[in-house]
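Here the complex is missing one protein chain, while the rest keep their positions.
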Amino acid sequence: MGYVAVRGGSEAISRAEELVTCLRLLGGSTPLQLPQIRDQLRHAVSRAMHEGALYAPLLAALALKQAEGDSIEAAFLLRAYRTTLPRVMASLPASGRDISCLRRISASFKDIPGGQILGPASDYLIRLLQPDLAHETIVDVARAAEQYAALVEKGGIRSGEWGRFPKVADYMRQEQMIVDVPADSEETEPFDITREPLVFPCPRSARLQALMQADTGSLMCLAYSSVRGYGDAHPALVELRYGYLAIQVAHPLTGEPVTIGEIEVTETEVASKAHSVSSRTGTPRFNVGYGFAFGQSELKTMSMAILDSVLTQARAGSLAGESGPAADEEFVLLHTDGIEASGFVAHFKLPHYVTFAADLSVLDRARDHHAQQQSRLYQLVDQAPTE
Amino acid sequence: MMTIVASPPTPIELFNSRAFRVLLDCLARPGKIGQLPPPPYSDLPPLPDGRPPNTTAVAACMSLLDQRVSFVHAHDNRWLTDDQPLSRWITLRSGSRVVAPAIADFALLHDTASLSLLSDLQEGSLIYPEQSCTAFLCVSDLVANGNTFRLTGPGIAGAATVGIASHYPMNINLLVARRDRFPLGIDLFLIDDHGRCLGIPRTTRILITTS
Partner (left out) sequence: MMVNESADQLYNFALLDEDAKREIRRSLLKAVALPGHLIPFASRDLPIARGWGTGGLQITLSIITPDDTLKVIDQGDDESVNAVNLRRLIHRTTGVATTTDTPAASLIQTRHRIPEEPLRADQILVLQVPMADPLRWVEPSLERAITMHGETDYGKMWVYLYESVVRAGDLRIASQYPVIVNHRYMMDTTPIPRWDVPKLHMAETLYLFGAGREKRIYAVPPHTPVEPLQFEDYPFRTEYRPGQRCARCGAENTFLTSHFVADANGGRWEMTCSDVAFCAKRQGEQRDR
């Protein structure tokens, strides 16, 4: 009789996949449609897009559905999908100045040119659960549309450039209050972290790219630590913008800029109250931090901007007081990618019995050594003169 | 039975992958003469003297080129300019551009008359020794157990002897020069008219045995 290997590996994987697939629908509820996720869970969609580093709201909705709401898993799906797409071309540089703002605030000044526009802010909502959301019907959809139309009418129809405002930072630059982070002298093209390995020290463009696709919770944790004393942050919110930004490319034949579409983005700039020492001869100024992400992503962009300012100052050697991990660029950038961090933490579920066997062998030796030490000790005690 | 979801490789992709296995094997086993597959190109523009280049050598070098790396190539002891027909042919198909030799990632010497130009190429730094040029040199004949070099070092069981023949006069000493600065150094492939390949990484110690 031959050795029948009861090898269940392939079987096990197939069954596991089947189980995950059907578990999602076992509850018997109506399958979610992608537009529902895209429209009604837009913060989850925003997060999947900026952590997945792919602007594609409907695909992000699909990823969230497939991942059963697991945001890191959804971002992972988008990243893996992005790898398969051919790289057609790079867009022309886009500026936050050109955002058509739905929301635009500054904490540094009470009034700013163009005014403070709260927009769709959830900051001042009173966090009470609303049970009537459980009974929404198509009637509520119609009512929302009417309500929105009424709000728009109340605001008045404006002609000309809708939602366009000057940058608060530009005013501060003019008044020489903030320093512009100098461009790395060797860089003519921005670094591409998907095409070149990150080595430290890294250019600022690499840092910003890495921060933009980092896990929001990780950035939040480090930004929080840096304002609690583990870093020299002291941020002041210069401006936060949320709205639509047109993306342009150079026409392949004429070279003229062509708008290919608009994306929904959030942009944040902070000034750090610690004085920058990046210029020895110039007058003292505040340092600056920048955050940018797809969708309405205020926590992400604020955390990003705070960390950017801390890291810039750390690089320039101008940190005062205690510094912590948030000031260590390598620590921040290597531990905040959600796909990498979750992958490695989860990998401890993989079999490790070979290394464990190796560990046991070392443990055995250590025990032998300990036993020898003990027996030698007893011998010494026995031999000791008993006077 | 699982469905295969990938398309088969194109002829160029197939050449690139098979050629790479030969290059890898030759660099890992200096002294072993490998055989590169037939190149997927024909009708290359001629060199400045009107002769055709070694198509297999060009194809092998090109298999590693794309828009993220740069190259230079030389003939008759002169670096060719980027508007030379063969330069443009390579750039068009690979996306890689001709740059100054000191910063080139890859170099192709079409003849041994250009050997002295090896000293123009970058050798890496102590922290990044891998940021060094990989060079291809065209020769006429490579022979195992020959009497040009005796090679020792990683990848070689004991020692290996090779014979190198060339159409043009060859100053063998130029191949051996500047090899004592490990981890800095250039890694070299020699490719002959029959598509045979010899790899000499910077770790190989070369003893000239020919007089």
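In order of appearance the chains are A and B, and numbering begins at 1 in each one.
Everything below uses one rule, namely that a residue touches a chain if its C-beta (ideal position, glycine included) is under 8 Å from a C-beta of that chain, and two chains touch if they have at least 3 such contacts.
All figures in this text were calculated on a predicted structure; none of them were measured in a lab.
Of the options B:P8, B:G50 or B:P169, the residue whose C-beta touches the omitted chain is B:P8. Residues 2-9, 13-14, 16-18, 20-21, 23-25, 27-29, 63-69, 105, 125-127, 129-130, 132, 134, 154-157, 182-183, 185, 187, 201-203 of subunit B touch the missing chain (whole complex, contact as defined above). Against the chain not shown here, subunit A presents residues 1-3, 5, 7-10, 12-13, 56, 58-59, 76, 79-80, 82-84, 86, 193-201, 328, 330, 334, 339-340, 342-347, 350-355, 357-359, 361-362, 365-366, 368-370, 372-373.
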